[in-house]
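Every protein chain but one is kept in place in this view of the complex.
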Amino acid sequence: MNKKFKVGVLGATGMVGQNYLKLLQNHPWFEVVYLAASPNSAGKKYAEAVAGRWHMADNLPEAYKDIIVEDASNIAKAAGKCSIMFSAVEMDKKDIVALEAGYAAAGFAVVSNNSAHRHTEDVPMMIPEINEGHLAIIPIQRKNRGWKEGLLAVKPNCSIQSYMLPIYALIKAGYPISQMIVTTLQAVSGAGYPGPASIDMIDNIIPYIGGEEEKSEIEPAKILGKISGDKIVPDKDIKISAHCNRVPVSDGHTACCSLKFAGKKPEPAEVIKIWRNFSATPQELKLPSAPVPPIIYRDEVNQPQPRTDRNAGNGMAVTVGRLRPCNVFDIRFVGLHHNTNRGAAGGAILTAELLAAKGYIK
Amino acid sequence: MNKKFKVGVLGATGMVGQNYLKLLQNHPWFEVVYLAASPNSAGKKYAEAVAGRWHMADNLPEAYKDIIVEDASNIAKAAGKCSIMFSAVEMDKKDIVALEAGYAAAGFAVVSNNSAHRHTEDVPMMIPEINEGHLAIIPIQRKNRGWKEGLLAVKPNCSIQSYMLPIYALIKAGYPISQMIVTTLQAVSGAGYPGPASIDMIDNIIPYIGGEEEKSEIEPAKILGKISGDKIVPDKDIKISAHCNRVPVSDGHTACCSLKFAGKKPEPAEVIKIWRNFSATPQELKLPSAPVPPIIYRDEVNQPQPRTDRNAGNGMAVTVGRLRPCNVFDIRFVGLHHNTNRGAAGGAILTAELLAAKGYIK
Amino acid sequence: MNKKFKVGVLGATGMVGQNYLKLLQNHPWFEVVYLAASPNSAGKKYAEAVAGRWHMADNLPEAYKDIIVEDASNIAKAAGKCSIMFSAVEMDKKDIVALEAGYAAAGFAVVSNNSAHRHTEDVPMMIPEINEGHLAIIPIQRKNRGWKEGLLAVKPNCSIQSYMLPIYALIKAGYPISQMIVTTLQAVSGAGYPGPASIDMIDNIIPYIGGEEEKSEIEPAKILGKISGDKIVPDKDIKISAHCNRVPVSDGHTACCSLKFAGKKPEPAEVIKIWRNFSATPQELKLPSAPVPPIIYRDEVNQPQPRTDRNAGNGMAVTVGRLRPCNVFDIRFVGLHHNTNRGAAGGAILTAELLAAKGYIK
Partner (left out) sequence: MNKKFKVGVLGATGMVGQNYLKLLQNHPWFEVVYLAASPNSAGKKYAEAVAGRWHMADNLPEAYKDIIVEDASNIAKAAGKCSIMFSAVEMDKKDIVALEAGYAAAGFAVVSNNSAHRHTEDVPMMIPEINEGHLAIIPIQRKNRGWKEGLLAVKPNCSIQSYMLPIYALIKAGYPISQMIVTTLQAVSGAGYPGPASIDMIDNIIPYIGGEEEKSEIEPAKILGKISGDKIVPDKDIKISAHCNRVPVSDGHTACCSLKFAGKKPEPAEVIKIWRNFSATPQELKLPSAPVPPIIYRDEVNQPQPRTDRNAGNGMAVTVGRLRPCNVFDIRFVGLHHNTNRGAAGGAILTAELLAAKGYIK
């Protein structure tokens, strides 16, 4: 990239918004110039707006302190300020649907963390290593909606990345999967701030996360789907059952997976080879946030673990281990990823990088 | 019971041994009179032998302090002192096999926590609510081995109780199960003392427990098996795949289960009714440690949890929740039990109570 | 007691209110007959009012489920229903001051957990083992305010019990204290529900609790004070400096204390003897919640600890250990108590028991 794209963050004062800002510091292609949030924060300097509620481990970067926060609902205000808008607004679903479409209509490339548009048929739900091809829906989206330059793309829920890259690598290598039963052990940061009360997470686990199992089961089908006519049609072949648990871990979601192949079954050595050799468009295009390699397989019998593996590939790699035969299905393994990086803001940034590299953003 | 049975504990200084002593305080049928451990501890008063390593939450009960610890390998020493011997010795498997059989040959009713004899064909592996009928192997065992009064019974691994009672209740009600995939989130007390290092359990989970998955998959088959000729023949119909994880919880194992029925499938309301109405021989005989009810079903969407449910039924009940359809199999649920009580010493004591009530102990 | 006193709980749906109900189950002197809370809950059965927010480890007791919750601000409604009113309302200080006085004016013996009246000069702030004598202010309070039968007593903040009993025992034995520097490590339950976010309590401590250091420094002076004329005059002799920290512990506050004596200094053996022999009016009157002994001294070098000592004396004893000389002052020690039991609802119940035994309640 010769020039830097100017970017904005909607919902900049929330946890995901803060994560975007943390990850976008020193980004080689993107420069944060616009911050917007709720009317409460509008008009304040960013440092004031987040005083007492900056939750990142490192201190608030100087570069953001004096930016005046705008009202996220005022689309006109952002006109001409930036070309990419990362959305992490917290509103009712209906309002998010309208607001994000409004920014896209106004010419912004909107990349959203929200679930509101995940099942909108002409909006791609991106894991860039898997469904880069879904970007071909963008011209259709623009045509459907009469947009000239704007676009709308979303990232999926943070619970699924631990297994989506590993299973996609197998599918791509010619081993389609028919059934998967997965149990996730999810970090508290996935619930935003404040998230679970500490009294509920000391010496305890909570075997329930509202809405998470449904998302974990439905979103993969769209990601593995195909464009047909003017929409993305979900894959029908894979059936997933998810058990989602909240555990006393700060960052890093772990997934225990049992898989059944639809047809032929690879040998274990072949599976590991497929994972270790897996590479995709983000790696080929050398996107700034693309982890190399995207999938790390660890040989140690007791890995991956959140503390030791969540930061692999700058928090963008998926670490896999414990491949073994399954007594009921075909294979079992454990996958792990960083839920607020690969699973949230980092995944959205990688999507924006792909959009930029592919020429979708002016 | 009119009289109290005198009991001994082998391996009395270890974690499981300490748990036996804690649970046997004020037991209405059993009186602890004999403690044995390794030669290091032999000859010392119990209070001295465990000085600095009594790990129970409550202080060492006065009643045990002055008992002189004997050498567990000296079977002759125990002669005439007691009729029941709880075994929690820590030795090589071969040595445990021989030692426990030696005590039984010497006339003791040996009830063991160890895995050494779990797959010995004429030794019952007991969950008293499930396989009370396996006690019929005792006369055969005595005949096989030329024992007059002694006997040998074992309890299974602590990882399986969260699901064994719930699935057995369904089987007994006419809904046999063909396949189960289960992920356990196991407490650190299951690893004995010191168990996992704290640095590995702060902000972390370990997705591996050596040998645990194999035990979780194989032991249920024997418990659900039938006596045929002079041995217990494991059930062949149920296939189990287990993912075992260590989580930062002190006590209480949680299991996330997906089940496939072999034949007809009960409605959800029927499943809950079966669980809530389940009762078995220990409850009918009013054994002192038998929980009433043995299975508790909680309606709250986010239960059971270790902190709130592990002590249900004095740590002997299994608490179940989150019954829902499975996208891949038939039903899903979460089970929870107290691993060092129902899952270890408490389960062995309940077995001894059943043996006593049924007249197997003199 | 021949008859049971009927009692009510104001703020019955909050965390402290729930704790009262848990501790008052099966109380030999008190019977809960009246529950009141905010207008939101008024008119509902208690089980409905706390649906999804009953935070005690054990399930909601059956006895409370069908009690209709009243509006706490409606004093007339409570008339004739009970004689003791435990207050755990959550309102602005001004409103609590008025409401609690209102209930007392209406004839109720009000025992409050709130800080609102702690420094009202004719209201005793009770730790029954220490300042039983302050109950002599009750007739004065009634006279001052024109109350016939009602009364108002409060308990102090939950941070101070770990050291107040140990230092009072020394003062009473003839060793007055001039200076104390104390650092507390406080459990999250002390912050109510939800309290600290789990993300802030995983792999972390927070070295600050709003208002806690001030309370920890000022309240002891009143408790150690004397009645003079128509008010309680705080002790001026002891100076306390407190550092209060929140740590990832569910229940149990720990205090590291360094003390300087005002005059003669006891030998260590004498200090331990004083603590172990300490007994006071609640023990002599055999009040139902009075721990015997009130102070437990542990000889082990690494005790007391929250997990092993918080439940001592049914959560009402204070456990002390690590007595040693201080390099700067005279002695150092560690104290520990259960913050939601001795430190909150249990302490208030003990106060009500003392009031009842002393004939202050009709």
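The first chain written gets the first letter, and so on, giving A, B and C; residue counts start at 1 in each chain.
Definition applied: a contact is a pair of C-beta atoms (placed from the backbone, for glycine too) under 8 Å apart; a residue touches a chain by one contact, two chains touch by 3 or more.
Because the structure is predicted, anything quoted here is derived from the model rather than measured.
Peer 1: Kindly state which of the options C:G107, C:P306 or C:G346 is in contact with the chain not pictured.
Peer 2: C:P306
Peer 1: Of the residues C:S41, C:T254 or C:N311, I need the one that contacts the missing chain.
Peer 2: C:T254
Peer 1: Based on the whole complex, identify which of C:L135, C:I223 or C:V334 touches the chain you can't see.
Peer 2: C:V334
Peer 1: Among C:D122, C:E217 or C:E353, which residue is in touch with the absent chain?
Peer 2: Only one listed residue reaches the unshown chain, and that is C:E217.
Peer 1: For subunit C, which residues reach the chain that was dropped from this view?
Peer 2: Where subunit C meets the chain not shown: residues 179-181, 183, 185, 200, 202-208, 210, 217, 239-243, 245, 247-250, 254, 256, 258, 301-308, 321-322, 326-329, 332, 334.
Peer 1: In terms of residues, what is the contact footprint of the unshown chain on subunit A?
Peer 2: Spelled out for subunit A, the touching residues are 52, 57-58, 202-203, 250, 300, 307-308, 311.
Peer 1: By the contact definition given up top, give the residues of subunit B that touch the hidden chain.
Peer 2: These residues touch the chain not displayed: 55, 188-189, 193-203, 248-250.
By our rule, only the chains that are shown with their structure count from here on.
Peer 1: How many angstrom between the C-alpha centroids of subunit B and subunit A?
Peer 2: Roughly 43 Å separates the two chain centres.
Peer 1: How many angstrom lie between the centres of subunit A and subunit C, each centre taken as the mean Cα position?
Peer 2: A distance of 48 Å separates the two centres.
Peer 1: Would you kindly tell me how far, in whole Å, the mean C-alpha position of subunit C lies from that of subunit B?
Peer 2: 41
Peer 1: I need the residues of subunit A touching at least two other chains; which ones are they?
Peer 2: Counting only residues that touch two or more other chains, subunit A contributes 200, 202-203, 248-250.
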